[in-house]
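Inspection log for the structure reproduced underneath, given as structure tokens.
Just one protein chain is left out here, and the rest sit where they should.
Labels run A and B following the written order; every chain starts at residue 1.
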Amino acid sequence: MAPVTFSNVQKSYGVHPVIHGVDIDIADGEFVVLVGPSGCGKSTLLRMLAGLETISDGDIVIDDTVVNDLEPKQRDIAMVFQNYALYPHMTVADNMGFSLHHRGASKTEIKERVDWAAGILGLDTYLERRPGQLSGGQRQRVAMGRAIVRDPKVFLFDEPLSNLDAKLRVVMRGEIKALHQKLKTTTIYVTHDQVEAMTMADKIVVLNGGRIEQIGSPLDLYDNPVNQFVAAFIGSPSMNFIEGHVEGANFVTGDAQLPAPTALPNGKPVVYGVRPEHFRLDPAGGIKAEVVVVEPMGSETQVTMQIAGQNVFGIFRERVSARPGEVLTLGVDQAHTHLFDAGSGLRLSAA
Amino acid sequence: MKSDLSPRMKVAVYGLMLVLLIPFVFPTWWMVTSSVKPISDIFAFPPEIIPSRFDFSTYRQAFELQPFAQQYWNSAYIAAIVTCGTLLFSAMAGYAFARIDFPFANALFMVLLVGLLIPSEVTIVPLFQIFLGWDMINTHWPLILVPVFGAPSVFATFVMRQFFIALPKELEEAARVDGLGRFKIFWTIALPLAKPALGAVAIFTFLHSWNLYLEPIVFLSSPEKFTLPQALTQFTDAYGGAMWNIQLAAATMTAIPVLIVFVIAQRQFVEGLAHTGLKG
Partner (left out) sequence: MTVVATHSDPPRRKRVFWTMDRRDSLVGYLFIAPQVLGICIFVLLPLALVFWYSLHEWNVLARTFRFTGTENYQRLLSDPGLLKVLGATGIFSVFLVVFNMSLALLLAVLLNQKLRGITIFRTLFFSPVVVSLVAWTIVWSFLLQNNGGLNGILQVVGIEGPNWLRNPTTAMISVVVVQVFKNVGLNMILFLAALQGVPKELYEAARVDGIPAVAQFRRITLPMISPTVLLTSIITIVGSLQVFAQIAVLTKGGPGMSTTVLVYYLYQQAFEFHKFGYGATLSILLFLIVAVLTFVQWQMRKRIVFYEK
């Protein structure tokens, strides 16, 4: 177990920069998720930490040691790959014991550790099989087993669940989380799926275009996104954005008025952000929305509407029986609304 | 198996294939049967498809007329060394060109391409001079060095490179994280997984060396150094006429062991060829 620090880490392929100076501090035992759209540099960062990619500038520190030029084997990390990367010519037990074997562990020690890991992951009866004879979820567990047997300083996960079907993904998500709570090893987890990030992380790092957009706890990011990118990326379904301007204590778009969270100079062009779940059916709310599509889900009702000609999406606990074309009267939870600068996309605060 | 051919078409296809088989199979049959006929019967008329009398002394005479056992050993050990050497060097080079980033990789690969372009027939004259200078004429060195480093092994390198390119990169990255350096990754991950490609390369390298004819007759002069193909042509009487039945006995001994291995492992032969044949 160990803390990990990225300081001003940069990476370029030739003259083409892909990581523009990234700083992340990861405390001992923390579960950090790197999340972002494809091509944002999250996997590159992870692979630089693993030693599979070189670092163009800056430092990566694991447990007070600069590892920039250390081989992966000298970094004492373990990694779970997206396609599992199990050695097809070895049994499950050999796959899991492989790294110990190459670090000179004795046979009894290897067996002890492999049995321990297999016990945790429920792989006891599969140890003599080959990866080709296992299901996707079992292979995933073997890949995790291979990582935990060694008790490394840091676990790295590179989109480990994206080859699984939706149902199994939920199960494995829970297992990885439970495993972390049991072992308390520093974990860095890369995914493009914000649901995985939200449900698993102690701390989320949102990346975009090789830069960090925001670092924070899941709920922190959900409640206080620093900009429109993070606001849109975190949370599902995505936050609604309505273009308009400020007038007094209100946000105005067309003939509609919505209560603004902060007071700003009149006439300033802004983007108003509100999450679908923060709309409510409220005859006193004063916001008129014309229904486009109603999707009853049973537990909730999802409604696509138009406010002053702009599409918005709402989720209501009630059952809504409105027909397309009808007008609903809505209210919003003012504490959960945001204003973003129309130009820079940064969140505007009262200060 | 379900066939979409009508019964009449089936009979036609079988019939055609049986007729076509004759020139493929009959020579081998004729070689084996003639090698056990007494000399008086081998040109008998009408030809004896199935021998009426047997004379196995031809096999003993093959060993008496020439140091045939020695020649057999020469061919076998040369082919074995050439095969092992080619496997090792082509796997190493193929792996490096497929997997390791190093400066000038493309330029160096072009150098190998040139090697593929030049059949050993083109360079046989200077090779003779080079080996003469090294005092290696009438030794087996040329028969080992030229195939292991020349065009045949470049072809093998291409085959291996294609194979390693297709191998998932994550396997090696996992191995690096598991604590292996390049050499160990190569030995414990890449090579074991490359068995099908190595098998194909081994088969064709062995056959190439086993069949080599121009190089032995250029480089070797004394019968105890000869390899089999060269030795086979030397079973002649005092007037240079072929001693057919003894020659055919020696030919049988040369051909049949390889043929038996082929029949046992024919799937690897054929599929290895189909997978790697066109990728050079």
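Please note the rule applied: a residue touches a chain if its C-beta (ideal position, glycine included) is under 8 Å from a C-beta of that chain, and two chains touch if they have at least 3 such contacts.
Keep in mind the model is a prediction, meaning the values are calculated, not measured.
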Among the chains presented, those that the missing one touches: A, B
Looking at the whole complex, which of B:39, B:69, B:114 or B:165 touches the chain that is not displayed? B:114
In the complete complex, which positions of chain B touch the hidden chain? 1-5, 10, 13-14, 16-17, 20-21, 23-25, 27-28, 30-31, 34, 43-47, 89-90, 92-93, 95-97, 100-103, 105, 108, 111-112, 114-115, 117-119, 121-130, 145-146, 148-151, 153-154, 157, 182-183, 186, 207, 210-211, 213-214, 217-218, 228-230, 232-233, 242, 244, 247-248, 251-252, 254-255, 258-259, 261-263, 266, 269-270, 273-275, 277-278
Mind listing the chain A residues that contact the chain we can't see here? 3, 5, 7, 23, 25-28, 30, 51, 54, 58-59, 61, 64, 66, 68-69, 71, 203, 215-217, 220
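Basically, only the chains that are shown with their structure count from here on.
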Separation of chain A from chain B, taking each centre as the mean of its C-alpha atoms, in whole Å: 57
With touch defined as at the start, can you tell me which chain B residues reach chain A in the complex? 168, 170-171, 173-181, 184, 189, 192-193
Chain B-facing residues of chain A, complex: 47, 50-52, 71-73, 77-79, 81-89, 98-99, 102-103, 146, 156
